[in-house]
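One protein chain is absent from this view; the other protein chains keep their places.
As written, the chains take the letters A, B, C, D and E, and residue 1 is the first residue of each chain.
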C-alpha cells in the first residue's frame, strides 16, 4: 500500500521540465509532422526492474496536450520483465513526440532508483533491518526520489533539516570544543525546546561514544562506518534503548551481512546520488 | 577557456535547493550548536576527478549566510587528486553545517559528470570526434549538467526542442506513413519556415537512408546504433557533405574505436542520465 | 536561546506584504513629502507585552529602502513595558512612511501572539506541562506565528500534515467503520511504513480508548476535552508509557489547573487563531 | 448584492495554504485511512454568526481532490444560528481529512471578521455612517479580509498606498517642518500631479486644522481620536464640503454614539487586526 | 518633481527581460570576447526627445554584472538633442555587450512614449486640459508605460479595473436593457457600496446623455468622439458639476483645438498602444 505522490507535487515539476525542454515549442515536430497525424505509442522496458514515476510519465503527456489518452498498465512499485507493456498513449503524434523525452527522463530515473532499492531490500529479507534513504538527493527532486525509494520497498529517513535532529560528525566536532559534557547537555536541553514530535538521532564513529547518547535518551544512534563486529557489539550494548542505524560503506555485497548484525535501519546515499537510469523505450506502433 | 554559468542561473536553483532542504530552518544546528561558534572547513576529494560546480558550492554557503567567506582554490574544469584542497569556508559553524549537504549535493553530482566526460574525451584524443551530451538530463538541472559536460572537456548538443531540429526514429516512423518522399519534402519545406540560424539533424538506422538526407541538405546525420564498419562506410559516403554524429552503445571501452571511424560527434546519454556522484567531503578543521 | 527565523523566510513574506500594500508606490508620500526630507522614528509600545517580529519590522524598512538605518534596542522574546524604546529608524521620511504600516502589521500581530503565549506559560510554572501551538494558524504565516509562540516561551507542535502522524476524532470515526481492531492494526502497520523519525499521536475522547493506543505503542496520547479529574486518571493510567497532551477548552483561567494534572503538553489553537494585535506605535521625532 | 472574490484570487492563496500545510502529503490519512474509504461531512457552526469564505472552503476541498463534491447551503453574507448546515462535502475520506484544517482556517477567520463587522454595522442603523476597514490587515490576506468586511455589511477603505492619498499625523509632522503653509500648498500641487480619479483624505487631531484642508479642497477629512462633542462640532463646521471619517477608539460600546454625530464614515482597525475565529466544525456523518 | 518608479518594480521586470534574452548566457560574447576585456560605452540619442527609463537601462547593466559602473548624466523627464551624452557604462566588455539590447529595448520604448506625450502636452499649453493615458498599454508593462507618460509631462488615468469606476459604451448598452432609469439608479446604488475613495466616471456619445449623469452625481463625464462644437456645448452645460474628459480621435493636429474647448482631460490610447521606439545608440569608445 504505497503512499502516492500528491498531484500538486507532480504537476509543477513536470510543467517546469516541459518548459525547460521546449521553451518556445518543439520545432522538429511542428515543422516535420503533420498537425493531424495520430499515433499510438507503448512504454516498454529494455531491461527488468521496478516501476516508479508512471504518473509523472502520464503528466508529461497530458500537460503537453490534454487530449492525449494515457493508459497505465501496471502500478508503481510493481516488478516487470524486459518487454512488458507498461503504458500506452494515443493521440496527436506531434504532442507525443514533444513530450517523449521529458516523460522518459522522469520515469527512467525514478525506476532506476526503485530498482536499485529493491535489490538492497531483497538482501535484508528475514531481518529486522529497513533500507532507508538520505538527504543526498538531486536538488529539486527530493520528494520524487524519496517516493521512488518507497516504490522499491525502502523507507524514508527525515525529509529535511527541519523535521528531525540528526547530529553528525561535524556537529560533534564543533560541540567537542565546548568541553566533554557539552553534547549530553545540549541534547537534554534540546528536548525542552523542540516539538515533542521531533526525533533525535546522533551519529557515532566509535563504540565508546554510545553511553553518553543513551544518557541523553536520544531516539536513534547511527553507527557510521563500523565494522560488522563493532555493529554487533553496538546493537547488543544499546539493547533496544534506542533505534540503531548503520551507515557508510553500504554496498549490495555487504548489506545482507550488515542486516544480520541486528541493526534497525541501514541508510544508503547511493540509492539516490549515484543512479543508473533504467532503460525504458517509447515504441511507436507502426501499421 | 570555459564559459561560466551566469550567476542568474546559479542563484535561483541554489535557493530552491536550500529551501527544499530546510523549509523552516536547520533544527539540528540551531538547537545544538552555539550561535557564536566559528569554524573553518575544507572541501577535500576522497577520489581523483575533475571539478565542476564550485560556484554552486560557494552560493549554497553565502546564500545561507552572506557573512561566510568562501575561498575557491582551483577552478572548474581542473583535474585534482585525492586529498587536494578545493575550497575553504570560514565563519559561523551553524551556517556552514546548514549549507553543507546542499553544497555537496551540487558539487558531487556535477564533478561526477565532469569526471566521466573527461574519461570519454581522453579516449578520443587525436581524432576529430567531439564528445557531446544529450537531452537525457535531470529535470530542472539541464543548464548545470551541460555546464559540467563542458567542464569535462565535452561539447554540448542542442539545448532543447526549441533550438535545433533533430528528427529521430519516431519522427521518421510517423512521416513514413505519408509516403516515401515525405521526409525529403518535409525537410526542404522546413528550411523555408525555420530561422536561418536553425540547424537540421536527422537520425538514421541504416546506410540506405543517407542519400535522401543529403538530397535534403541536412546539416548533420546521426548514425544510430551502427556497427563500426557501417560507421566507416557512412563517413566515407557522406564525405563532408554533412556532419556525422554517432550515437547508441557508446561505452568507455568502445568510444576510441568509434572516434577512429572519422565521425565528427559522439553523443552519450549516460554522461548525464547515469551519474555516480564524485566523493567529496567537507572537513571541519579541529584545533 | 531562541531559534531565529531564517532570513530566507523573512524576506519573501515581507516583500509580498510590501507589494500588496503598494503595488505601484506610495502616492501619499511621493506627492506630499519632499524627496530629501529626513526623519527619525521610534517604535514604542502603548501597552506592555513580549516582543516578536522585530526583524520583520526591520526588513519592511530596509526592503523598502536599503539606505534606512534600523536599530533594534531589545531582542525578540523580551518583555517590555508601555513606552519602552523598541527600535529606532533613521533616514528618508518618504521611505519610513511607506514602510510603516507593513512593518507594524507584522510586529503587532506577532507580539500579540508572543504576549498571549507568555500569559499561558506563566500559568504553568512549576509543572512539567509545556504550552504548544496547533495548525490553526493564519494561511501563509505559519512559520512566523510558530516563531511568535516560541518568543512567548511556548513550544511548537508538528509543523504540518507531513511531519508527524496525529489521528483525530474524524480519522477514528472513519477507521471505526473498518471494525474494532482496525485502529490498533493500522497504527502498528504505520510504524513499518513511515520514517523511523516520525512521531505518532492519537486523540481520545474517553478513558476507555487509551489501552488500545498503549498496545499500539503510540508516542503521544491527546486527551481532548477531558474533565480535570479524567485527565488526572488518564495521566496516572498512562504512567509514562506515552506523552500526554491536553487539548480543548484551554483558557487562561483553567490552564494552571490543567497543568497541575500532570500532563506533558497543553495545546491551544487560540494562541494563533484569535489574536489581538499588540498596540505598538511609530513616533516621528519632532524637532 | 455582494461583489464576489474572483476565482483567480481564491485559487493561488488556497494552493499556497494547502502546500504550507502538507508540503509532501498528509501522512496521517495516507497511512491510517483506506484509499477507498468514502465519507460525508458537514460544516456546522458552534456559535451564531455571518458566513464569509465559503468558496475558499470549497476550493480547499476541490484543489486537494477535484473529485470531492462540495455543496454550499447558504451564501456568504448570510446570518446563521448555531447548528445550521452551512456546507456538505462528499467523497474520499482521505482527501476531506487532508483539506479539513486549511478549509476551516480560512472560513473561521473570515466569518469571524464578517460577524464582528455585522455587529458594528448593526449599531449604526438609521444613521448616515458607514463602517469601513483599514490597512491593518493580515499580510497576504488583504483581499480576503476586505471581502469579509463586505460580507458583514461594512464598506472598504482604499486598498493600498497606491490608490488614494491619505495623509496621517506622521506625514503632517514631516510637512510641518517645511513651514505653516506647506500642507495646503502640497495638497493643491498634488491635485495637478495625481490621476483625476485619485481621492485625497487628510487626518486631523484638532478642530483648528480643518480650515486649511477645506481651503485645499480635500475630499475627506478624518477626525482622529476626537471626543463626541468635537466630532459634532467638526461635522457641523465642514458642512458637507468634504466627507467626514471618524477613527480611533471605535468600540462596539461607543460606535452608535459616534454614528449619531453625523460622520459619514467610521473606520476600525480592530475589524481585521484583532479577530476571534468563529467556531465552525466539520462533522463526519457516522452511519 | 517626477514620482520615480520603485526599485521593486524595476528589478523583477528587468530580470525577466534579461532571462528572456539570454536563458543560458550570451554565447557570442562568451566565445568571442576575452573575459578580461574592458570597455567604456556611451548612451547617445540619434534623434531629439525626452528621456524615460534611464534606471531600467542602469538595472539591465548592473543586474547582468554588479561590477559595471553606470553613470546617468541626465534625469528622466529631461529633453535632449541628437548626440547628447545620456549615460556612460564602464566595465567588462562581455557584460556590457550582453546587457546592451535589453537595456536599449526598455529605454527606447519608454523614451518614445515620453517624447510623444511631450508633444501632446506642448499643444495644450495655456489651457486647463491635462493629457492622460488609458488602459491600452502593453501587457506586463503598464507601470512602466504610465511612468513614461509622466516623464513626458502627461498625467495618468486610473491604473486598472480595480481602482475607479469607468462605465463605457458597452456597459451602458447592457444596462440599457434593464430600462431607462437603470443607469442612474445603478450609479446611485454604486456609491453606497464602493469605497468612499472611489471615483465614478461615465462615457457618453451624445449630449442628451449628460443630464442623467449629473443627476447621479458622477465625478467625471467622458465625451467620446464628440465634435469640437459639441464638446464646447458639453463643457458649458456641465459647468463644473463634474470633470470633463475628451476621448476619441485625439491627434497631434487636433489636440490644441480640443484643449481650447475647456475640457479638463484629454485621453489618448495612442500614447502607449502605437509607439515608435526612440532611436538611442550605445557607442563603444574606441581608443
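Keep this in mind: a contact is a pair of C-beta atoms (placed from the backbone, for glycine too) under 8 Å apart; a residue touches a chain by one contact, two chains touch by 3 or more.
Keep in mind that this is a model prediction, so the values were computed, not measured.
*Asks:* Which shown chains does the chain we cannot see touch?
*Replies:* The omitted chain makes contact with A, B, D, E across the full complex.
*Asks:* Specify the residue from the set E:52, E:198, E:220 or E:261 that touches the hidden chain.
*Replies:* Of these options, the touching residue for the absent chain is E:198.
*Asks:* Return the single residue from E:78, E:105 or E:209 that touches the missing chain.
*Replies:* Reading the full complex, the residue touching the unseen chain is E:105.
*Asks:* Tell me which of B:79, B:155 or B:209 is the one touching the absent chain.
*Replies:* B:155
*Asks:* Just to verify: which one of E:73, E:119, E:171 or E:254 makes contact with the chain not shown?
*Replies:* E:171
*Asks:* Taking the full complex into account, what residues of subunit A touch the chain not shown?
*Replies:* 15, 18-19, 22, 24-25, 27, 30-31, 35, 63
*Asks:* Which residue numbers on subunit E touch the omitted chain?
*Replies:* Subunit E touches the chain not shown through residues 13-14, 16-17, 20-29, 31-34, 37, 39, 41, 93, 97-98, 100-102, 104-106, 108-109, 112, 135-142, 160-167, 170-171, 173-178, 183, 186-187, 189-190, 193-194, 198, 269, 273-277, 282, 284, 286.
*Asks:* For subunit B, which positions touch the chain that isn't shown here?
*Replies:* 1, 3, 130, 132, 155-159, 162-164, 192-199, 201, 219-220, 243, 245, 264-265
Note that in this section only the chains that are shown with their structure count from here on.
*Asks:* Identify the chains in contact with subunit C as well as subunit D, in label order.
*Replies:* Touching subunit C as well as subunit D, we find A, E.
*Asks:* Stepping chain to touching chain, what's the minimum from subunit D to subunit E?
*Replies:* The distance in steps between these two chains is 1.
*Asks:* Report same or different for the subunit A and subunit D interface, where same means the shared residue numbers exceed half of all residue numbers found there.
*Replies:* Mostly different residues.
*Asks:* With centres defined by CA atoms only, which chain is the most remote from subunit D?
*Replies:* So the farthest one, by centre of C-alpha atoms, is B.
*Asks:* Between subunit B and subunit E, what's the gap in Å when you average each chain's C-alpha atoms?
*Replies:* The answer is 45 Å.
*Asks:* Report the inter-chain centroid distance for subunit A and subunit B in whole angstrom, where each centroid is the mean of the CA atoms.
*Replies:* Here subunit A and subunit B have centroids separated by 22 Å.
*Asks:* Residues of subunit C that contact two or more other chains, please.
*Replies:* Within subunit C, the residues that touch at least two other chains are 1, 3, 22, 24-25, 27, 31, 159, 162-164, 193-194, 198.
*Asks:* What are the touching chain pairs in this one?
*Replies:* Result for touching pairs of chains: A-B, A-C, A-D, B-C, B-E, C-D, C-E, D-E.
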